[in-house]
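Only one protein chain is missing from this complex, and each of the others stays in its spot.
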Amino acid sequence: MTGQEIMFIILALIAICCASLVIVLKRISHRVLSMAFCSFAIAGLYFLLRAEFLGIIQIMVYVGGLTVLFVFAVMMTDHRTTTFVPERSKVFKFVSFIGVGSLLSIMLIGILGMDLPAGTEPFIGTAEAIGLELYGNYVIAFLGVGILLLAALIGAIVIARKEADEQ
Amino acid sequence: MMPVTLFLALGAILFCIGLYGVLTRRHIVVVLVCIELMLNSVNINLVAFSSVGPVANVTGQVFSLFVITIAAAEVAVGLAILIALYRNRASIDVIKHDLLRSS
């Protein structure tokens, strides 16, 4: 077993365990923290796949940005007084578990039955390679992302801001 | 070189964990976190095909960058809607926000 395979197994186990903890844990802050660790493990997988720029971006955006956003949103809402009764019915949970489980097994059978040859030209996903591809072939999509970000910024401010006006 | 199928299997597992969370949890923040997990698994697939797929190409990583951007924008707007909902209806339970449902 090579070092890469050992790293893959460790990182995949961390990612799966943290993703399960997101569902299992009780407190909301623990769940958000668990998502941050899951993102860390996935960033490690990107480094393993030689996409080092994306790994850095994953840590920057998910761990550095989105986790903070989630924590702030939890702080905005008074999460202790909200109650969750009645609980979702056991039947619903069971049916969704069966459905998701069968979907997963079908996907796994399909994936592991495939015999995909590995690429012949390995490359490293540096920032320069991504920049040449992004600004060479996808300029319009890039400007679309700019408009999307503008819409998200203005929309989020408009929706979240009413309270500040009232006070 | 590692086979691409291992990464695809990991992506499928993470996607199904996220899907189960979206279906069964009732806290809006948890639902959004689970959607983030699903988008992460999509990113794993894109990067795996881009690096060790049959036709290795950097385009997959560019699209993964777009997915990360859209995830961030979606969380920003989604959590703003959560704050507005909490202000108006004092609840962050998914089930209680079904006013648009007929009957």
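The first chain written gets the first letter, and so on, giving A and B; residue counts start at 1 in each chain.
In this text, contacts are C-beta pairs under 8 Å (C-beta built on N, C-alpha and C of every residue); 3 or more make two chains touch, one makes a residue touch a chain.
We take it that contacts and distances are computed from a predicted model.
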Q. Missing chain's UniProt protein name, "ATP-binding cassette domain-containing protein", "ABC transporter permease", "MoxR-like ATPase" or "NADH-quinone oxidoreductase subunit A"?
A. "NADH-quinone oxidoreductase subunit A"
Q: For the chain that's not shown, point to the residue among A:Val24, A:Met75 or A:Val95 touching it.
A: A:Met75
Q. What is the set of subunit B residues that contact the non-displayed chain in the whole complex?
A. 65, 68-69, 72-73, 75-76, 79-80, 83
Q: Could you list which residues of subunit A touch the chain missing from the display?
A: 3-4, 7, 47, 50, 52-53, 57, 60-61, 64-66, 68-69, 72-73, 75-80, 122, 124, 126-128, 130-132, 134-136, 139, 142-143, 145-147, 149-150, 152-154, 156-157, 160-161, 163-164
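Here is the rule we use: only the chains that are shown with their structure count from here on.
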Q: Could you give the separation in Å between the centres of subunit A and subunit B, each centre being the mean of its C-alpha atoms?
A: 6
Q. Within the complex, which stretch of subunit A touches subunit B?
A. 4-5, 8, 12, 15-16, 19-20, 22-23, 28, 31-32, 35, 38-39, 42, 45-46, 48-51, 53-54, 57-58, 61-62, 65-66, 69-70, 72-74, 76-79, 82, 84, 88, 92-93, 96-97, 100-101, 103-104, 107-108, 111-112, 114, 116-123, 125, 129-130, 133-134, 137-138, 141, 145, 148-149, 151-153, 155-157, 159-160, 162-163
Q: Please give the residue numbers of subunit B that touch subunit A in the complex, ascending.
A: 1-10, 12-14, 16-21, 23-27, 29-30, 32-34, 36-37, 40, 43-44, 47-48, 50-56, 58-59, 61-62, 64-66, 68-77, 79-84, 86-87, 90-93, 95
